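The complex appears here minus one protein chain, its other protein chains still in place.
Chain IDs A and B follow the sequence of writing; residue 1 opens each chain.
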Amino acid sequence: MRFWNAVAAVTLKDLRTELRGRELLPALAQFIVLALVISNFAFDMTPGITVHLSPGVLWLVLTFAGLVAFGRTFAAEKESGSLEAMLLTPAGPSAVFAGKALAAAVFLACCEAVLLPALAVVLGSPIDAQVVASVLLATVGMAALGSLFAALAAQTRARELLLPVLALPLWIPFVVVGGRAVQAAMAGQPIGGQGLFHQPLAVLLDFDILFLVVASLAARFVLED
Amino acid sequence: MSDNDLAENRRLYVLSGLALAAMAVASWFIFVYAPQDALQGPVQRIFYLHVSSAIAAFACFAVVVGGSVAYLWRESAAGDRLGRAAAHTGLVFTTVCFLMGVIWAKPIWNWNPLDTWDARLTSTAALWVIYSAYLLVRRFAPSGRIAARLAAVVGIIGFVDIPVVYFSVEWWRTLHPGPTLTSLSGPQMPAPMVWAFLVTQAAVFFLAYVLVRIRYRLEQRKDEREAREVAAQLLPAREAR
Partner (left out) sequence: MKAVSARGLVQRFGATVALGPLDLELDGGERLAVLGGNGAGKTTLLRLLATAARPAAGRLELWGLDAVRHRERLRTRIGYLGHQLGLYPALSAAENLQFFATLYGLGRTEAAEALELAGLAAVATRRAGELSRGQLQRLGLARAVVHRPELLVLDEPDASLDAEGRALLARIAEGRTLVLATHDLVLARRICGRALLLRGGRAAGDPWRFRILEAEG
């Protein structure tokens, strides 16, 4: 009970800070829209190829927005000394980590709330429940891993460099499976069929569970001396 | 240098010589003993080194995990050194595997790896990046202890990626050949090819063992030097008292 109180306190603190300061999300929203506009020109989008390219654009933008979002959450706390202040309370590193990861997941979900409609407007991609579900499922695991590595990178001298190097390879499973799911959904492929679609969602859920467990076990070693 | 050190150095020279000899034997098996592949011609001979170095790389990364667990669990300095040594060696073999694969794939599938990133290649590339990061983290972390701890976390989590390697092959069903040696209906290769492969694999494993051991020795000497420096700084105070 005490654990979850601490988790909730950390998450709410992060959300409240962002709500007050409004630093991260507006910048990320702009980044997302700009990335979409650029990809529109870069790929010379025509209706025929949009279906093939927009899942890729979606994951590319989401991945890089995630790197920015996660990188900031721990870096700022490390610099201001508040990370250490939190860790020296009896709440414990796992609760602090879980709270920050949860907040990071919410931030990424906010990015998606901008990204998906923007994708529909700028590239005209069809967005349906399946697309939303697979993106949200991927968010959970990506946030767990991303926060873990953001916490790890914040302890080093080269966090901007290390975070992408650490997080991107481990995000690949999410991008591969989630990308497949979004592709299938956008191409309007039959949902039952050969189980092509239901499978990826289940697999994403498996990945989520796997990496949530791994990240929460590792958090103690990353945060505590 | 103590007698022990000299003895260990001598052992390492002998082992290196043996590893070279083993690789020479393996090349005889690859180029002379093994028959020419009917379809692919001489280029198929790359297979022996390509696959065996991939397996050796995986084995090295498994050793990194072992060392990392030992470090996180017991703060074992030896475990940490073993992790460092095996990560270096694993990266070497992953690189060899990549180079061999690119040379092999080019004439066979007219395959440019840069525009057909298949699943196993992608995942192996991911492993390469993760274990480079394992070494990078050490370079950028503040002190020896924190560096070892953070790297151990990366080493273990990176290995969780390996099952995903095989899984993603299943998922994407790409043009990469499936298992050739261990399918249920028994080996599909002629016996001499199997022998050539097994000999190469044994030689590569031995080479990996020797490389890890040399690297371990290097890391050990680095640690010993650090310990001496620390001891030198601690000593005067004790004398003064």
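Please note the rule applied: a contact is a pair of C-beta atoms (placed from the backbone, for glycine too) under 8 Å apart; a residue touches a chain by one contact, two chains touch by 3 or more.
All values reported here derive from a predicted model rather than from experimental measurement.
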| item | value |
| --- | --- |
| Positions on subunit A contacted by the hidden chain, ascending | 2, 5-6, 9-10, 13, 16-17, 20-21, 79-92, 225 |
| Hidden partner chain, residues of subunit B it touches | 142-145, 225-226, 229-230, 233-234, 237-238 |
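Everything that follows uses one rule, which is that only the chains that are shown with their structure count from here on.
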| item | value |
| --- | --- |
| Whole-Å separation of chain centres (CA-atom averages), subunit A against subunit B | 31 |
| Residues of subunit B defined as touching subunit A within the complex | 72, 119, 122-123, 125-127, 129-130, 132-133, 136-137, 140-142, 145-146, 149-150, 152-154, 156-158, 160-161, 164, 167-168, 171-172 |
| In the complex, subunit A residues that touch subunit B | 145, 148, 152, 155-158, 161-162, 165-166, 168-170, 172-173, 176-177, 180, 203, 210-211, 214, 218, 221-222, 225 |
